[in-house]
Each structure stands twice: as structure tokens, then as C-alpha cells.
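What follows is a single structure, and I will ask about it in a moment.
Apart from one protein chain that is not included, each protein chain of the complex appears where it belongs.
Lettered A and B in written order, each chain numbered from 1.
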Amino acid sequence: MSALQVQAGELLASGKAEVVIGYGEGTRGRVRPVFVRTRADVSLLVFDGRCTANLTVYLAKPEVGRMGKAAIVATPGAVRSLIQLIAEHQVDPGEVVVLAADDDAVTLLTDPAALEAYAAAHPVTIPPEAKAVTESLARMSAQERRAFWDAELSRCFKCYACRSACALCYCTRCITDMNQPQWVCVAPHALGVMEWHLNRAMHMAGRCVQCGSCTSACPAGIPIGLLAMEASRSVEKEFGAQAGLRCDAPPALSSFAADDRESFIL
Amino acid sequence: MRSANTYMPYPMRIDAIIDEAPGVRTFTLKFMNNADAEEFSFKAGQFGEYSLFGEGEATFCIASSPTRQGYIECTFRQAGRVTSALARQEVGSVLGFRGPYGNIFPLEEWYGRNILFVAGGIALPPLRSVIWNVLDLRDRFKDVTVLYGARSVADLVYKHELKEWGTRSDMRLVTTVDPGGETAEWQGKVGFVPTVLETLAPGPENTVALVCGPPVMIKYTFPVLEQLGFTADQIYTTLENRMKCGVGKCGRCNVGPVYVCKDGPVFSYRELQSLPAEY
Partner (left out) sequence: MSTHHGVLSHQNLLKLLSGITAGGMELYAPRKTGQKVFFDHITDVREIAFDPLPTTESPKALLFPRVERLLSFARDGESMRVDDRCADLMPRRVLFGTRPCDAVALQRLAEFFADGIEDMFVGKRREQLVVISLSCAVADADCFCTSAGSGPGDGTGSDILLTASGGERYDMEVLTDRGREVLATFAGLWDEGSPADTSGYLAVVEPLPALAGFGAKLAGAFASTVWKDASLRCLGCGACAYVCPLCSCFDIEDEGTPSKGSRLRCWDSCGFSLFTLHTSGHNPRPTQTERWRQRVMHKFSYMPARFGHAGCVGCGRCSRACPADMNLREQITMLDAGIALQSAP
């Protein structure tokens, strides 16, 4: 039994968790989310380099909530999103037990301080492909960047896999689904697609923990996470705020500090 | 000639507006083109898509009787984007209408039978079409009884017609409001529709019951009817699933193997029993 399986088993046996949300073997050599409720089933749990999806997204799902207290197998990205969810009052600290997994090590995190210490020590790794695209985008003119995104977004059919896979897209009714007034065009035409993704990027600015789940979820292969990543980079530059590091730090763009830079005010 | 485009509405002008209850209105609509008026016909139970350009379409039944030709009426509650925009319209405004869609109440099969109508709140409109249809062909039916209830006196719709039905000698009208919803002048009953139905105790012999109301009313009314001896074939209702296309394509109103817009909205309780409860 792996260290992860042992720890998960103990949590279930002691009642500290009623369900362990982790990764299990899926089809075609992929891993998938599994919900382990009995000690006998901990053998389903795996953790390796394939485990990148951010499982904290399931904490907002009512069917999962009804399973009782959850323990969650978390990558460094997922730990950050949990911290961010706590900071945004979506998850109570202590409500979720975290089995932070990174390569072979499993660390049990049960309080905000432990989560923060873990996040500080475990940077999120940006996949090399994403890095390469970011670098090439940085070298482009604004016009070229626009052409790049127009081409990429032309494949978007608004299945909202990006939103569904995002732990921080927890709104019960997304702004794109509001119709009084209709802020965002429903249609997946060029304008409607651009409106949706710019809205999401702006809503993620300073909140995105760069876990990469939205990009991996996209069935059309659009590197959509780069938009929120870039928006978050701007927030970091302007306000020195990075998402997912402190459980008591409200999102930079929805809070105010007297010494905030005001360079954006014309 | 009717457009080959299924989604092309008839232009219709609002001829009259009646405020029925808080947030509830009735429009009388007339065709703008004579050719449309001539080719148009419908039967009780059918519905349509009412639209305002730039706002969208909303689904309501045709609340007027097919025996009254040259116009249609719809009654709606202001709730979402389209109904809110509709509520801002005035007499003379132009709407779009697509329809009629859906199946019908099989009135011709019910000639010679007693008809019992049980309605609650804003769900009287689909039955109002049938009630007037039956009253306009009064000699073809035996006893006609209408039991109608709403949360409060103010929430009763078609108040002027209720007055008329109440005075007619060829039908029986019983109105009721939920406890607490009565006023000092209220002459009707006080109590929930299923309870009042129980005390009324209409006999099932040679009778068809048409029941339309909020889900909770339906839920408690069906067992009362069964207790009174009505079989599932003698009870009819309409389903109110969300719809967009009205023609069985968009998938929204799919319940089990049926599309409510195409195979319904009228279902017998027997048919309903074979469907999953996804409405």
C-alpha cells in the first residue's frame, strides 16, 4: 500500500473523513477522479505525474457535499485553490482535510497555517508547452497576439469545460448565464466567445492559482488558462498580490488598501 | 403564404390588455395580415411561442377558446426577461406568435359527458380555453363544474369571467382561496383546492376531470380524485416544461420518450404514470 492509501485509510477509519476525493486509474491510461468511501476501496487511489486535474472543484458539487466530510488529494495547485476558496469564504478552514501529494511525498494538512506553509514551499509547475506559448506571446505585437487569440478562440464552442473544471468558478449562476440584462452574448460566435473568455479572465484576475485545469479540460485544445494567468500576473505586478497563498487575504481586485497603486486611473 | 422557416412568427397586434392579478396580464392579439388570420386555426390545449424582437420568445398556452375566432388571448405572469419585456407593451404594440403547437384536449370524445375543471392560480388559462369551448358548445356536454383556487383573492385571474360563470345556471363554479388569503368581502370558500374538492365530492360516473395547477396542487389533487373513484384515464392535465422551439427539436422539454411540446402538453394521468417524473 502506498503512503497515500495508508493515510486515506486512516482518515476513513477514524471518521476524520467520510469520503476521500482522489485520483484513480481511468481508461486509456488516464487517471480520473474517484470518491473513496470505505477503507477497502483505498486501493483505488493512485498518485503520479498524470494526476494534474484540480479535484477541489468537486467541493462545490452538491452530491459530493452530501457525502459528508471530505479529504482531498491535492496537487500544489489544488492546495492553492483551497487556500483561495477559504480566503473567499467558500470553504471553512477545517471543513476539508488535505492530503497534499507531490511526487512520492504525502503531507496531511488540516489547518490554514499548514496549507499556507505547504503552498509557500511547493510552487505550481507550469507545463513547458504553456511556458513556450507564453514566451512566444510575449514576443508578439498586440496585433499578432490578437490574431493568435482569434484563431485559438475560433475553435471554442462554449461547452464551458474550462468553467466546469475550475475550482474558483463556483458561482451558482455565472454572469454568462444571466439574462436580465444579458451581459454576455449566449451565442458561440466570435464576439460571444471573446466576451465570455475576457469576462472569465477578468473574474479570475488575482484569483487564478494557475493549476492548469481549464486548459487540460478544453476539448478543443485551446490554451485558455493563459488568459487568466496573464491577468493574474498583471495583478501581481500592480498590487503584489498572488492568489492561493494566504487564507485571510481577500482577492486583490475585490478589496481596497489605502496604499494601492492607482496607475490605472486615468 | 406561410414561410418555410419554422421559426418565423406571425406578426400580431395587441388589441386589449387586462390586468388580472399582481404581475399577471392577459393580451388579446389580432393577426396583422388577413391571410394569416384565415389560415390560422387551433384547438383547446395548444400553445405557442410569443415573442418580442430583441428580447426573445416565451411559451404560453392559447387561453382563448377556438370557438372565438379572429383573435387569440394569452395570460402570463411577469417573471423572466421576455415576460418582463412583454409586460411593458401597450395596446397597439406588435408581437410575434408561432403556433399553434402541441396536442389537444380530446373534447369531441367527451361529448355527452360531465366535465369537471380543477384549477389553481396562474394555471387557469389552459383550462379557460376549454371552459369557454365547452360553454360555447354547451348542449354537447352534461354537467360542467369549475373549481378554481388561488393563494389570495387578489391572485384569482379572469375575475370578470368568474363573476359571469358564477351567475350562469348551466354550470357550477366554486372558488376558493388559501387560508389567510381571504378578504372581508370574500364570498367563496377558504381552503386548499384538494381539500375543497374532497368536500365537493364530484362523482366519477361519466365524468372527465381536467386538472391544471402548480405542482403541489396537482400532487395532492390526483389522489383525491382517485379516492372519489376517478380512474387515471378520466383525469387530464397539462405539463409545463421549459420549451424553446415548440416543435420537438430543441430537446428542452423531453421527458422520457416524449417531447412535451409535440406529444403534449395535454396528458391523461394514465399517460403521466408511464413517464418519469421530470416535470
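Rule of thumb we're sticking to: contacts are C-beta pairs under 8 Å (C-beta built on N, C-alpha and C of every residue); 3 or more make two chains touch, one makes a residue touch a chain.
These numbers come from a predicted model, not from an experiment.
K.L.:
For the full complex, which residue in A:15, A:62 or A:128 touches the chain that was left out?
P.N.:
A:62
K.L.:
What chain A residues would touch the chain not displayed?
P.N.:
Here the touching residues of chain A are 26-28, 30-35, 53, 57-58, 61-64, 155, 157-161, 163-165, 173, 177, 185-189, 192, 213, 216-217, 219-221.
K.L.:
Using the touch rule from the top, list residues of chain B that touch the missing partner.
P.N.:
Within chain B, the residues that touch the unshown chain are 3-8, 11, 51-57, 79-80, 83, 94, 215, 240-242, 244-245, 247-252, 254-257, 262, 276, 278-279.
As a working rule, only the chains that are shown with their structure count from here on.
K.L.:
Between chain A and chain B, tell me the centre distance in angstrom, where each centre is the average of that chain's C-alpha atoms.
P.N.:
48
K.L.:
Could you please specify the touching residues of chain B with respect to chain A in the complex?
P.N.:
Those residues of chain B that touch chain A are 80-81, 84.
K.L.:
Which of the residues in chain A end up touching chain B in this complex?
P.N.:
Spelled out, the residues of chain A in touch with chain B are 179-180, 182.
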